[in-house]
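My questions will all concern the structure given below.
Yeah, one chain of the complex is gone here, protein chain that is, but the others are all in their spots.
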Amino acid sequence: MLAELLQFLVSGLTVGAVYALVALGFTLIYNASDVVNFAQGEFVMLGGMVTVFAFAAGVPLPLAASLAILAAVGVGLLLHRLAIEPARGASAVTLIIITIGASIFLRGIAQIVFDKRFHQLPAFSGADPILVAGAAILPQSFWVLGGALLVFAGLWLFFERTLLGKAVLATAANRLAAKLVGVDTSFVLALSFGVSAAIGAFAGILITPITLTSFDVGTLLALKGFAAAMLGGMGSPLGAVVGGLLLGLLESFAAGTISSAYKDAVAFLVILGVLFVMPQGLFGRRSVERV
Amino acid sequence: MDAKADAAVLSAAARPRLSARWATLLVLAVVIATIPWFFPSGFYFRVAALVWVTALAAVGLQILMGQAGQVSLGHAGFVGIGAYAMALGPKYLGLDVLLCLPLGAALAGVIAFLVGRPILKLKGHYLAVATLGFGMLVTMVLVSEVGITGGPDGIRVPRAEILGWRIRGSETFYWIAGGALLIGTWIALNLQDSPSGRALAALHDSEVAARTIGIDVAAYKLRAFVIAAVYGAVAGGLLALMNGFVTPDAAGFIASVEYVTMVVIGGLASVPGAVVGAALLVLLPQALTVFHDYEHAVLGLLIMLFMIFLRVGIVPGLAALLRRRA
Partner (left out) sequence: MSLISVFRRGLLGLGTAALIAAPAMAQQGQPIRIGAVLSVTGPASFLGDPEDKTLRLYVNRINAAGGVNGRPLQLIVYDDGGDANRARTFATRLVEDDRVVAMVGGTTTGTTMAMRPVFEDARIPFISLAGGIEIIEPVAPFTFKTPHTDRMACEKIFADIRARGLTRVGMISGTDGFGQSMRGQCQRVAGPAGITIVADEQYGPRDSDMTPQLTRIRNTAGVEAIVNAGFGQGPAIVTRGYAQLGIRLPLYQSHGVASAQFIELATPAAAEGVRLPAAALLVAEQLPENDPQRRILIDYKTTFEREFNQPVSTFGGHAYDGLMILVEAMRRANSTDGTRLRDAIRATRGFVGTGGVVNMSATDHMGLDLSAFKMVEIRGGAFRLIGN
């Protein structure tokens, strides 16, 4: 019984860590711009696909992974420069549709540049599971969890310890005020797209050895990441992390104990339940509407 | 409707708006009546009928999103309910398929009423995720209850008969769908111009402000949600009838996102905008087949370009451009 629960726990945390990274990407861009970037999943796809193709072409894995992150950051910055920046001042919903268009566009390009097949990547340190108290854990799970932790810690340090981080926080809190005190909010926005893309691509690289990848993996991840960000409270990095992990755990425990056909339904019912009690998510800021 | 609120939001622009409403309807009616002259083959009837049906669902969502300012990422869920009513009603209850159209709409309305009450307390993106969850639940039931719904491979919808005459053929459905859209647009335009429509508009601008001038915010939001659901279900029912077949895709997340895109790309604040947006998103995939592999890339690019250069949407955007010229 304990082994079983531990198995569900590891499974949920691994998948949840990826949701958390996607949700973090959502949060960073949202904070800087109020945009819910539905192309976030495509960064994950880019991370996985570029790594796979570079690796297949003979590039060593660490270098392939770096290339993938660079490519994703490039795409993220271009997305900001060419699609979001020209529409500055448009309503949030217009910007969201732009990101939906961007996501369709990126998928369309990916199916041409890469292909429409599934691809795999060898696990970073072997595929033999490690037995812990009767549960079989893939070494790659530790990579995913460790990598996610690294990102969380890095972001925390960035926000808490650097001036630039403070500038980002200030922009998130009040864009106009931040601008008035001399924060280059446009730069902050570009930075957010770059960092979000990097985080997304990083998640894609870590998870591909477990889940495989293809040109269209992004859609579902974006959906789950968005739900996770909402569960945690939009705009809260801590909420994104907690929301992502929670969503992963909900799915895995629901699949393992209640019903595998309705595991996503269970997860969404819990999200709805949480939102009814806490309409701003678990860690969301209470916003006061000004008239 | 509260008289005070009515007075407060009644604008001097009421008179010209009235004629604009009839002009919109007239243009739509003329388009529906005349474009068949230019159709080179029956296929065009099918696509145009699809545009009208999709537009009906989009107009419903426009009432919720554009007029009441409430987002829904689960609109397709109601379309699915309407569509599956056409298949399940005759199969399990022995009902006439045509009777299932209003029944499906009523069912969607009741479900929207029950779901809407708690869900609409949420705002903005939280509402988006809640409606997304609702849409997913509908899809999940349709997919998982294979024994009842036919599962992911879908289910057959019987052909409708009126006095022994079987309703079939793209051309027939073209006129049915066109008529339905005309009625739907007429109601939506009236709603927009009615006192309650202005209450909804106030709601869109600021919920707190609307509340302070005495508008029962919750009731109006719920009403818009129910109306949108009924529109979606009628559109879904017509779609099912037209196809003679329905699969859970009709209720899926992708479809929901498409409806939102239609409303926004056409012009959030504009009823005819929803029709234009729907036409664009139905026609583009047909037009873009010439691009073969590049089809999706071009579609995404066009959506981005439209939103960047006509950020308030096609209809209001072009209207503003024309006004500036004039």
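A and B label the chains in the order they appear, each numbered from 1.
Note that in this section a contact is a pair of C-beta atoms (placed from the backbone, for glycine too) under 8 Å apart; a residue touches a chain by one contact, two chains touch by 3 or more.
Everything numeric here is computed off the predicted structure, so don't read it as measured data.
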{"item": "Contact partner of the left-out chain, one of B:Gly42, B:Pro118 or B:Gly179", "value": "B:Gly42"}
{"item": "Touch criterion as defined above, residue of A:Leu61, A:Ile112 or A:Leu169 at the omitted chain", "value": "A:Ile112"}
{"item": "Residue among B:Arg21, B:Lys91 or B:His296 touching the omitted chain", "value": "B:His296"}
{"item": "Among A:Ser125, A:Thr162 or A:Ser260, residue touching the chain not depicted", "value": "A:Ser260"}
{"item": "Chain A residues that touch the omitted chain in the full complex", "value": "4, 7-8, 11, 14-15, 18, 53, 57, 111-120, 127, 129, 136, 138, 207, 210-212, 214, 216-217, 220, 252-253, 255-257, 260-261, 264"}
{"item": "Footprint left on chain B by the chain that the document does not show", "value": "40-44, 46-47, 50, 143-144, 146, 151-154, 156, 168, 170, 239, 243-247, 249-250, 254, 285-286, 289, 292-293, 295-296"}
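Definition applied: only the chains that are shown with their structure count from here on.
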{"item": "Complex interface listing, chain B residues touching chain A", "value": "65, 71, 118-119, 121-123, 125-126, 128-130, 132-133, 136-137, 140, 144, 206-209, 212, 253-254, 257, 260-261, 264-265, 268, 293-304, 307-308, 311-312"}
{"item": "Partner chain B, residues of chain A touching it in the complex", "value": "36, 83, 86-87, 89-91, 93-98, 100-109, 111-112, 219, 223, 226-227, 230-231, 234, 261-262, 264-265, 268-269, 271-272, 275-276, 279-281, 289, 291"}
